[in-house]
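Sharing a structure with you now.
Note that one protein chain of the assembly has been removed; the remaining protein chains are unaltered in position.
Going by the order they are written in, the chains are A and B; count residues from 1 in each one.
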């Protein structure tokens, strides 16, 4: 079992030992191999890791939006206000989605309905959750668009998604997500598809809105730079597990897991001498189809010893609010 | 037999036209309009017209059936070619110094084969039907050569006395067409992993 910090009053979301599997024709993908973490009120929690490590599946499992036919959350709990979301009825879950927990997806085009105007879609969300009248909801939709700094919101409410730019679509998505002032916003790579200058605008917007409304944000990204600039706490995922959890400052200053360390070092950084070899992580990510014995990072890990290959490490504290799943964390931090 | 040959001819013709059309804009514009024209004429009428121009014979029959089936194949191949020629790996081959015929042979042709096979099966099935229809009408296979269409046509007169003589070839015909269609489905599943997974 993994360790839990005491559940204080300020914990908003408490995920315990969440396990999600995908079922293929003749294989099982263990996309989440038992992850535990908490999101506190009003904080920004970053979730980083490489492609396929289970970041999106984590978000979808929490919101119960996994494809019904192929995926199943086979174990664990998702506690939100003391209730286990995994046990709620579909109707109760719909109430929570959008009202208390909202999500922004990576590709805004696919999550906005192309046949309705932007304003209509935002108003609909508002109507579902507040029972406001149509005109009130539309007016509020206009306000939301202004809040996310879309110029000329009166005109934009009547635009269809394809008539506005990618950056504006992502803003519209944010407006929709925030329309009912949720307590938790899950943003899955909200800026990955955007240009850097537009990304900077959106990040700034999310941080500003968060400060104003006190919404907690779970920020999923693979970009360490984005994490450094927006988050307070970070969890690092590798092959369907959490390998490290720390404040952002600690994580960058004293990474305790060899994977985190490798990840941080392999980012090209202007402060290192140029044209020197980048430290790389050798090898490739393991397949989640086969069960993994021992530490999933062991085949690529420069610190690996026999125990790493035999026993799976669980998260343990290596400092105040700093935990890692590595047998040799002390040596890693010393290195 | 006639069905198979017609399908082969239609597939070859369609493949050639489709590939050239996929690579040559002016040719594409002209030929595809012609193909549209051909497609809008009912198969049987076109075949009857062709045969009445030259007189009956197996060879002309095959051609007469193949021609109206060609446009569908050509369209299919062209669309595949247009899709594949934009693929980065085709551009990569060009960058590597490959000449156009080689690129087509090595990178484009293989992608057109699976859909072509599937389409050919369909064409084959419909060619068998067309042949039977034409023979029934008396403009198909010369009466001295046995074919199901001919059999049905000649048994028509004895329907009251010996109904089996008309049903037997009819059923054979239906079973064959069904079999060829199923073959086409099977080929599609074989070549298209997505279709397979959906089942």
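In this section, contacts are C-beta pairs under 8 Å (C-beta built on N, C-alpha and C of every residue); 3 or more make two chains touch, one makes a residue touch a chain.
Heads up, the rule we're going with is that contacts and distances are computed from a predicted model.
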| item | value |
| --- | --- |
| Protein name (UniProt record) of the chain left out of view, among "TatD family hydrolase", "Dipeptide ABC transporter ATP binding subunit DppF", "Oxidoreductase" or "assimilatory sulfite reductase (ferredoxin)" | "Dipeptide ABC transporter ATP binding subunit DppF" |
| Among A:25, A:90 or A:280, the residue in touch with the chain that has been omitted | A:280 |
| Touching the absent chain when the full complex is considered, from A:167, A:240 or A:313 | A:167 |
| Of A:268, A:291 or A:334, the one touching the omitted chain in the full complex | A:268 |
| Which residue of A:249, A:307 or A:335 touches the chain not shown here | A:249 |
| Sole contact to the chain not displayed, among A:211, A:290, A:306 or A:331 | A:211 |
| Residues of chain B in contact with the chain not shown | 87-89, 91-99, 102, 106-107, 110-111 |
| Hidden partner interface residues of chain A, rising order | 44, 50-51, 165, 167-168, 195-201, 203-204, 207-208, 210-211, 222-230, 232, 247-253, 262-264, 266-270, 274-275, 277-282, 284-285 |
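Quick note on the criterion: only the chains that are shown with their structure count from here on.
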| item | value |
| --- | --- |
| Chain centre separation in whole Å, for chain B relative to chain A (CA means) | 53 |
